[in-house]
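Complex shown without one protein chain; remaining protein chains in place.
Right after this comes chain A.
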Amino acid sequence: MKDFDIGTLVAVLRELLGPWLWVSLGVAAVAAVAFLYVVVRDRGVVPSRLVWSEVVAIGGGVAAVLITQRVTHSGFSDLGGPIDWVLLAALFIAGAIGTLIAAYAAFGLMCGGSRRRTVHAATPRADGYAPLARQASPRL
């Protein structure tokens, strides 16, 4: 592709998505900011919440693949070479990561500020015994 740069990419995406490009970027930005807010608020990542978000993310990855195939009138039987599998994996990963961030942020916001405790070093007791770190189980 001659002269293909970020400007070309933005121009093509604008033609492809129209106003939805900015809606999509806005949603992604909101999700990212919400994710960062929840992580900072909780002073770390809540493992059980992350696990549930990963479960949802698998669905997001699958949805990204299936929606792409539906839009392009194609299916798994059309995968013809290694680059097709790479693209399929990329679609799944992109969908999964996006969903993971959004789901984690949504769960974190739904749980409110009650989930303050997270993975951190436990404070040693006077007798020198350090108990296992306790972590909250999120209500999902």
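Basically, a contact is a pair of C-beta atoms (placed from the backbone, for glycine too) under 8 Å apart; a residue touches a chain by one contact, two chains touch by 3 or more; residues count from 1.
Simple rule for what comes next: contacts and distances are computed from a predicted model.
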{"item": "Name per UniProt, for the chain absent here [options: \"C-type cytochrome\", \"ABC transporter permease\", \"NAD(P)/FAD-dependent oxidoreductase\" or \"40-residue YVTN beta-propeller repeat\"]", "value": "\"NAD(P)/FAD-dependent oxidoreductase\""}
{"item": "Residues of chain A in contact with the chain not shown", "value": "1-3, 5-8, 10-16, 18-19, 21-22, 25, 68, 71-75, 77-81, 83-84, 87-88"}
